[in-house]
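Sharing a structure, written as structure tokens. Questions coming.
The complex appears here without one of its protein chains, the remainder shown in place.
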Amino acid sequence: MLKHILKMAWKRKKANSLILLELLAAFLVLVGVSAILLHNWGLYNKPLGFNYQNTWSVQFYPSASWEEPSRVRGVNILNMLSQMEEIEGAYTLTFSPFLGMRWNDDVVYKGKTFNANLNGSSDGAPLGIGMKLLKGRWFGPEDDGQSYQAVVINKNLSDEIFGDENPIGKEVDVVKYDQEESEVRRVVGVFEDYRQQGEFSTGSHQMFLRYDVNNTKAWFNAYALVMKPGVPAEFEEKLMSQLNSAAPDWDFEVQTWSQLRRLHINNNMKNVILVAVVGGFLMLMVCFGLFGVLWQNVTRRTREIGLRRALGATGANVQGMIIMELVAFAILAVIVGTILLAQVPLLGVFEIFTWGMFFKSVLLSTVLICGLTALCAFYPGLMAARYDPAEALHFE
Amino acid sequence: MLKSYFILALKVLKRRKFYTFISLFGIAFTLSALMIVTSFYEDMVYPKGAEKHSERTLTVNRMAFYREDSSGGYLGSIGYALIKDYLYKMETPQYVSGYSNNSTTAGFLNGLKIESQLKRTDANYWRILDFDFIEGRPFGDSEDKQGDYVAVINRTTKKQYFGQQSALGKTIKTGGVSYTVIGVVENESETNEVASADIWIPMFATKKQHFLTNHMGGFGAMLQADEASNVQKIKDEYATTIANYQYPMQKRFPKAYSNAESKFENFARNFFRNHTKKDSGANKLIGLIVLAMVLFMFLPTINLINLNISRIMERSAEIGVRKSFGASSKTLIGQFMVENLVLTLIGGLLGFVCTYFALMFISSSGLIAYANFTINFRVFGLGLLLITAFGLMSGLLPAIKMSRLNPVDALKGAI
Partner (left out) sequence: MIRIENTNKTYQTENIETLALRDISMHIKKGEFISIMGPSGCGKSTLMNVIGLLDKPCSGDIYIDEQKIESYRDKDIAHIRNNKIGFIFQNFHLINDLSVRDNVELPLLYRKLSSKERKRLALEALDKVGLSGRVDHYPTQLSGGQQQRVAIARAIVGKPQILLADEPTGNLDSAMGDEVMGILNSLNQNDETTIIMVTHDEEKARRTGRIVRIFDGQLLH
């Protein structure tokens, strides 16, 4: 039966070439849309590497450029914050996640240069915000007064720089953009991840520098406050007034990480939703179109259908044939489309369209387009199944 | 003749309600999508509101300090030092204005947090941009230089803080600082990066003075020519300025790249992440947009062609009769094309209505703050052009196919 349907479809390929073209275009659109959706869904589901739920960010802007009195004041404020009853832990953290800020610099190991996303924090911050340690240890007071300066890096960066080597205890040169000389840093630990750019960002190379706030050279401009569970949003006003009284001439900006995350997700979802809506409308239009074409097609083939019924086909046979014919076209379009699309990962045109993504999106789109075409053909097929064979045969 | 075609077309469409419906759906959807894109583009290239003189205004908002081998370094906004020491000294622009990027600031009113976008500007900002003042006035040079704590706020902020009353002379406290309100302006769409903010304060109304010597980040500038023909001169002078620009870290990052460009050129440069080339890539971007639109129209067009062919096949008997009674292929094609154009025109009208509502929805949904997209004559014209192209493209092939239909086959209808 399948062979028969394929034979008929092949024989009528010229008359149906435009339907084939439409299905091909629809398939390509589906693959594009599903690749975008799958890509974002995959990113969204990857662990962030930290807890955003109870953490707040406080950025501050000193009234003049950074000097020793500012640092002392910053440390005093930090101490004041750690003693507030609502706050579980207060740390300095240069870049809170979801803000879209980044600081990229070069890390040199054995003459090879790698690019890393730098961040800096006081002792205890990584653990406090729920980051997961994989190897070694977090930096802490034991690094005070040592000959080296401690850093922790994420797994991505560790794999990139050290490969199979054990990264713990290795020393790298960090070249800061605003300094002439590079600094030697010692890796003391490897953590899972810290996706600073949020849920929709791709893998990055993270390095956390240890900032010893008591060092006279220390510089920092933001705090991360881990709240005790159940602290309400209204706490912000109290926090603000405390901060303002501690440093009346400084500017403070308080944001909860949950809030920042929501904004980040909203911003990214806008595009994803737009793609999904446009894709959905296009598919709806294609479905309507195919439905209309098939309806007419069935009417035109009334006598053929009547003949098949006379020769012993049941109504279900006829409906099955109408559906299978369109699905066969869809599969033909899928084959052509897959060959065309395979060029994309082959040539590496789009970064997100890897072979893995290619297979996933092609598979999903194939299922979708077969399902959609079967759905479009269902009613016209039913109509054909209901033809009265005696009348259909005499249909002129 | 045309009139009878037209009436006949309407009758046919009315009789075939299902086809008419699905065709109209496709046409209206496609054209709305294209028109929405067009009005976004329109809003960017020819903004309404305060940025309406954009054709003779250039903005500078990107600075790149790169290594000798252009392998990257700093990329971000310009610093105030560039504005102070170089841009204010430029000769070709009529006005030069520096402004800060927006920062989020929070005020509290009866325990409720109100977040606002704060922008610090000089006095020229108000000369270059054409704000619509509901009440009061902008701040001038002396207020800017003395750093008076005065503020211009937008309509929404005024409503949040003061409700229906006049805001003039009242105090607004945000970020722990109090300002006296001297003016209220209309909301500006978030898409107009330069003009959009909730609260504007003088550049020097701050205790933080270290921005004066900063070469990286936080600021933008506008350079306005007295007439559009002088824009190129400003671009050239800016290029010379950057060539002579002295900045810290010059030893490590000897290459400075920055351009004074129109809004669209800026957008194209950011889109292609092209910060070193002289050409902004604006033409390439236009080409890309047109290509994307054509590709987008591909699927709906084939869909409509398929539907049209079906529509013709269904009427093959009618066509057979007409042909055997002597109708020429030309008249048949004409009849069909008119039918299809009438269909696309109705679809296009529906598309306009959909676009209107969609834009209204986007503007009011807050997806883009203070957005105010409208269909203007240019969008309307382009829309009509698209409709006609769409109608001709989707109608021609089926019409030709119809005219070639053999009257005998058409009458008999083979299995």
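First chain written, first letter: the chains are A and B, and each begins at residue 1.
The rule we apply is simple: a contact is a pair of C-beta atoms (placed from the backbone, for glycine too) under 8 Å apart; a residue touches a chain by one contact, two chains touch by 3 or more.
What you are looking at is a predicted structure, and each value in this text was computed from that prediction instead of being measured.
**Student:** Can you say which of A:L134, A:A233 or A:A310 touches the chain missing from this structure?
**Tutor:** Looking across A:L134, A:A233 or A:A310, the contact with the absent chain belongs to A:A310.
**Student:** In the whole complex, what residues of chain A lie against the chain that is missing from view?
**Tutor:** Contact residues on chain A toward the absent chain are 1, 3-4, 7-8, 11-12, 303-304, 307-317, 388-390, 393-394.
Here is the rule we go by: only the chains that are shown with their structure count from here on.
**Student:** Can you check how far apart chain A and chain B are, centre to centre, with Cα atoms defining each centre and the answer in Å?
**Tutor:** So the centroids are 26 Å from each other.
**Student:** Can you check the complex and tell me which residues of chain A touch chain B?
**Tutor:** Residue list for chain A touching chain B: 18-19, 21-22, 25-26, 29, 61-65, 104, 177-178, 180, 234, 236-237, 240, 244, 248-249, 251-255, 270, 278, 281-282, 284-286, 288-293, 295-297, 299-301, 303-304, 307, 396.
**Student:** Can you list the chain B residues touching chain A in their complex?
**Tutor:** Answer in residue numbers: 18-19, 22, 25-26, 29-30, 33, 72-74, 103-106, 108, 111, 113, 175-177, 207-210, 249, 251-253, 298-300, 302-307, 309-311, 313-314, 367, 412-413, 415.
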